[in-house]
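Could you have a look at this structure, given as structure tokens, before my questions?
For this depiction, one protein chain was excluded, whereas all remaining protein chains were kept in their positions.
Let's turn to chain A:
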Amino acid sequence: MATYQEFIQQNEDRDGVRFSWNLWPSSRLEATRLVVPVSCLFTPLKERPDLPPVQYEPVLCSRANCKAVLNPLCQVDYRAKIWACNFCFQRNPFPPSYAGISDVNQPAELMPQFSTIEYIVQRGPPNPLIFLYVVDTCLEEEDLQALKESLQMSLSLLPPNALVGLITFGRMVQVHELSCEGIAKSYVFRGTKELSSKQIQEMLGLTNPSASGPQGRPAAPQDPAVTCRFLQPVHKVDMNLTDLLGELQRDPWPVPQGKRPLRSTGIALSIAVGLLEGTFPNTGARVMMFMGGPPTQGPGMVVGDELKTPIRSWHDITKDNARHLKKATKYYDALANRAAVNGHSIDIYACALDQTGLLEMKCLSNLTGGHIAMGDSFNTSLFKQTFQRVFSKDHNGEFRMAFGGTLEVSTSRELKVSGAIGPCVSLKAKGPCISENEVGVGGTTQWKICSLSPSTTLALYFEVVNQHNAPIPQGGRGAVQFVTQYQHSNTQRRIRVTTVARNWADAQSQIQHIESSFDQEASAVIMARLGVFRAESEEGPDVLRWLDRQLIRLFMFHLRRSPFLQVFNNSPDECSYYRHHFVRQDLTQSLIMIQPILYSYSFHGPPEPVLLDSGSILPDRILLMDTFFQLVIYHGETIAQWRKAGYQEQPEYENFKHLLVAPVDDAQEILQTRFPMPRYIDTEHGGSQARFLLSKVNPSQTHNNLYSWGQETGAPILTDDVSLQVFMDHLKKLAVSSAA
């Protein structure tokens, strides 16, 4: 038998699922004792080039509150043409089209290797993809120019039949009509007045009955004649839109000395949401918002326009001094929920040197599956590449994005669903397998994921409800089925069904087995997500304490220090940004985020991973650190001197040149694939940017203990943080004492 390691890997590759425990304790009591709940990381759209979708509808269990999909774990009576649902044990006849079924002529969904299978279904007319650009015009000329170019470029990346729309905002909000000839036409809204969705639609003339004249009510939302004014197929308007973007001016309203420009971000978003809500409800759509600063007026404002009042900091928040925080957060929450209900996702591309209000706006993306990208300027490759990568395509030439997804989870009786953590919202679907014990977004078995990418990963938490006194027979298996319906980027509706099962184990008798089935990496990420989720809603220290109380291994040391939980040295916006990405990336990426990876390049051997420790920082090494958000190439003191001296230019030191190039090449490789594009930092010993590295490494040597350690290695870190060593010591002590 393969090792658990292999088993886990295999499962992940096939189903995109990683459980914290691969053997499940068979009773509630035992499960609780394990601390780390039965839970999994699930990547619904895990790329499966080897999995061709089947072109028919899935077969569902006929029980009304079950509706599980026929899967390889079901018992099938080929002769009677009956199958038994493995979740509710309902016996179902096969539909007529399965008449030819037999044990040698099985449909794909019954084959074990198709524990994950994808169906293409025909439901309603295909919906084109919709991209609605919401563009801040309160930018510096240079920034605006760069942004305009990026946007123009993006038009060429969109499929020709995709619908595009443009909303610009500054002091006012303008919704541009794209269909008009001659005069460029836009609808203008004042940036300070909150409007209901209905009002917005009325004002945009989307519900005008008189316009449709006597032919009854053709003003149905999908009526292209009505909607086309603002959302047009790319192939029809790309010239128009390119010109329009080219003519975009900076917001013309004068900004007095000592003031911020007035940005009506809140209204702009509400109009975008309202527009889509009215025209394309329940259709996948992407609102892409580009902003160059915080909202400064109207609902959703994050900071006033007085420059002398700085934007809120953690300090202000703790002191309850952030005036607009609650109101703005509430406002964006409501917007996010509206968008999510209609399956529209919202991306935020924020490029500014200061904070832009991501803290308040994060839920826009978090709830709708949108992206958040954060940079200093639109005129940086960071933004340009990231933005471009949104439109990256898979090997079939199709976008790596999907829309309007819903995830439904079914479990066998002994298991119930506690909740999910990820870029999703609850659909509030009632069902038999909902746990009363809510973790994350709970109380439902269905979640809406407005936008999905192949890496989008949810953490799902389960509760074992089997009572201690009702043991499960040996060899019993618990099953979980994930049904993901979504709109593929080629406008098809698809359903992906993943059904997995794990053995039950009696914790008393088989504790070792259970222990060995523990997936440390998955558990770390799952617990970290839980921590982040709580951090969002609770005070930082409380979460740390909670985390400390849970038993966690190594990763937790770094997690404690990570920006996900530790707000020190990070602005509220940055935290929101980091957390946003943390709760959606897959396991590997999440691990990198928790514990950055450090590679060492030296003449002493091939590149090797080294400990994330100050001890690893040596003069004759080049270090490459990947924190997911940053890629740092750090040249040790000696290397830096050599480089300065220009040895790499001399033919006799070609090997040095190679050494210098090696980490850069590796970094490029990472940069090519990573989304969002990490910040790329090339620094050296003593360089100011070296702080990115120094802040991450385990401070095993600090100015405090510098002399008690050997002098020969490492670089001291100026910090009062405890080192891993100290942390472990404490942890051990605590473990013992608490056990006592």
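Quick note on the criterion: a residue touches a chain if its C-beta (ideal position, glycine included) is under 8 Å from a C-beta of that chain, and two chains touch if they have at least 3 such contacts; residues count from 1.
Heads up, the rule we're going with is that contacts and distances are computed from a predicted model.
Not counting the visible chains, the remaining one has a UniProt entry; which protein name from "SEC24 homolog C, COPII coat complex component", "Short-chain specific acyl-CoA dehydrogenase, mitochondrial", "PIGH acetylglucosaminyltransferase" or "Proteasome endopeptidase complex" does it give?
The record for the missing subunit names the protein "SEC24 homolog C, COPII coat complex component".
Tell me which residue among A:P49, A:P252, A:P473 or A:P606 touches the hidden chain in the full complex.
Reading the full complex, the residue touching the unseen chain is A:P252.
If the hidden chain were put back, which of A:G100, A:G124 or A:G182 would touch it?
The one listed residue touching the chain not shown is A:G182.
Write down which of A:E57, A:E149 or A:E202 is the residue touching the left-out chain.
With A:E57, A:E149 or A:E202 as choices, the missing chain is touched by A:E202.
From the list A:L23, A:L45 or A:M172, pick the residue that touches the absent chain.
Answering carefully, the residue with contact to the hidden chain is A:M172.
Name every residue on chain A in touch with the hidden partner chain.
Listed in rising order, the touching residues are 172, 174, 177, 182-190, 193, 195, 202-205, 210-211, 213, 247, 249, 252-254.
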